[in-house]
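Heads up, one of the protein chains got dropped from this complex, but the rest are sitting where they should.
Going in written order, the chains are labelled A and B, and every chain counts its residues from 1.
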Amino acid sequence: MNAETDTTEEAGARTIRMEVMRFRPGEDTEPVFQGYDVPLMADWAVLDGLNHIKDQLDGSLSYRWSCRMGVCGSCGMTVNGEPRLTCGTFLTEYGQGPVRIEPLKGFPVIKDLVVDIDDFLAKLSSVRPWLIREGEELPLTTEYAQTPAQLEAYKQYSMCINCTLCYSACPVYVLDPDFLGPAAIALAQRYNLDSRDMGDRFDVLNLDDAVWGCTFVGECTRVCPKHVDPAEAIQRYKLTAALRSVLPWSRR
Amino acid sequence: MKRTLEPYLWLLFSGGGVLAAFLLPVLVLLFGVLMPLGVVDWPTAEHLSALLDNVLVRLALLVVAVLCLFHAAHRIRHTSEELLGIARFDLVVAVLCYGGAIAGGVITALLLF
């Protein structure tokens, strides 16, 4: 907090203080907070405040965003200690302020509020999050209709937008980045429970650092903006994997 | 494929958790709080030993004790590693925790039979 600068708006307008974590690679050895006063508008999300800073006050600020409507999953940051999508978190939630914006915890910081999610992307692809089919020739022409019950079996887990808020909220992942983590396991379950899927993800999920690393803190579920409930997905697979270990002939 | 003991440990943990939830609060309430405070009278030693005479009761007590101890061992192992940051000594911590549970189970078995 030693590099605080004051940037005051014109007098009269209501403002809110945003304390934004800055980290300039190659220059800073550790992050510092920088304060900005931005207009406190009823319809402004935290992301609007950041855009105001970037456009009007300090063009050097770096952060990720894209859709502004909670579907792209790029704008996750730590807002007053909580992992949130900044496009869906309103400045008025924080009253008089200040609002403290930090990058998502648990990931290396590339610059300012931008974190490196390569680790998550590698974990995600390791669970093969797609429909695995066997014995089919290209081009695929057959349709596979599903009943509403078959859709319901996995639909909740398919809502994930890969925003990584669950990783940031998970103390197991933050303490030990080898943990496969909530979203990857939830997405593995999304395909495990799909009637069209023919794959088997037991070998990647039944590992000490996969489902067995989870101690069911439940924070992933609490912070998930899409109500995926990764904690449930993990506990369900624990039961599946345990039953398969005890009864080797059972598949699910 | 990499083998892991975790599924079996988790089943013991879960079973012990259920038994601990169902059985321990009432036992602690009766023998640890209400009877020592004089709210309810201690049952006679004859009454209690009559209960323990039933071999099924003793077997059930042994199963409950072992599973509850495994439940505790599993949680103490994970929580101590998370709280103290000693996950790299997992093998030692695990041997201590589950070893303690096994030792407790053996002592209980000797006590009851």
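In the analysis below, contacts are C-beta pairs under 8 Å (C-beta built on N, C-alpha and C of every residue); 3 or more make two chains touch, one makes a residue touch a chain.
The working rule: contacts and distances are computed from a predicted model.
Enquirer: One chain isn't displayed here; going by UniProt, is it "ABC-2 family transporter protein", "Fumarate reductase subunit C", "Glycolate oxidase" or "Dipeptide transport system permease protein DppB"?
Expert: "Fumarate reductase subunit C"
Enquirer: The chain left out here touches which displayed chains?
Expert: A, B
Enquirer: One chain is left out of this view; which of A:20, A:91, A:127 or A:163 touches it in the full complex?
Expert: A:163
Enquirer: With the full complex in mind, choose from A:41, A:159, A:204 or A:217 the residue touching the hidden chain.
Expert: Checking the options A:41, A:159, A:204 or A:217, the one contacting the hidden chain is A:217.
Enquirer: By the contact criterion defined above, which parts of chain A meet the unshown chain? Give residue numbers in ascending order.
Expert: Counting only chain A, the missing chain is touched by 23-28, 30-31, 59-66, 72-74, 81-82, 105, 108-114, 116-118, 121, 149, 152, 161-163, 171, 174-175, 215-219, 222, 231-232, 235-236, 238-239.
Enquirer: In terms of residues, what is the contact footprint of the unshown chain on chain B?
Expert: Answer for chain B: residues 14, 16-18, 20-33, 35-37, 40, 42-43, 45, 47-49, 51-52, 61, 64-65, 68-69, 71-76, 78-79, 82-83, 85, 104, 107-108, 111-112 touch the chain left out.
Criterion: only the chains that are shown with their structure count from here on.
Enquirer: Based only on mean CA positions, could you tell me how far chain A sits from chain B in angstrom?
Expert: About 38 Å separates the centre of chain A from that of chain B.
Enquirer: Where on chain B does chain A make contact in their complex?
Expert: It is residues 1-2, 4, 6-8, 10-11, 78-79, 82, 85, 87 of chain B that touch chain A.
Enquirer: Quick one: which bits of chain A touch chain B in the complex? Just the residue numbers, please.
Expert: It comes out as residues 171-172, 175-176, 203, 206-208, 212, 215, 238, 241-242, 244-246.
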